[in-house]
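As structure tokens, the structure follows; a few thoughts come after it.
Only one protein chain is missing from this complex, and each of the others stays in its spot.
Right, chain A next:
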Amino acid sequence: MFREEFTAQVFTCRKPSEMDNIKTTTEQLRNEANIQRKKVSEVSKELLEFCEKNKGVDMLVSGPSDQHNPFQEKKSCSVL
């Protein structure tokens, strides 16, 4: 995140040690070993269905149709 641009000005009190990090990582992996998972084909199907179902209300995909999009109209006159 363009850290090089601002790191000189960063003031940090404490950074986690190597020990802290490896402890957290291992603990995390232990928990994750027991997760229930779905197949990619299944979740893809659900993502597809969600997109198709909501296509009509997605103005950026389907255009404004009968709904109006205030941003697609000219800027309203500001008071002079």
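Definition applied: contacts are C-beta pairs under 8 Å (C-beta built on N, C-alpha and C of every residue); 3 or more make two chains touch, one makes a residue touch a chain; residues count from 1.
Definition applied: contacts and distances are computed from a predicted model.
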(message) When one chain of this assembly is omitted, its UniProt record names it as which of these: "BBSome complex assembly protein BBS10", "NADH-ubiquinone oxidoreductase chain 6", "WD_REPEATS_REGION domain-containing protein" or "Signal peptidase subunit 3"?
(response) "WD_REPEATS_REGION domain-containing protein"
(request) Provide the residue numbers of chain A that touch the chain removed from this figure. (result) 1-3, 6, 9-16, 18-19, 21-26, 28-33, 35, 37-48, 50-55, 57-61, 63, 69-72, 75-76, 78
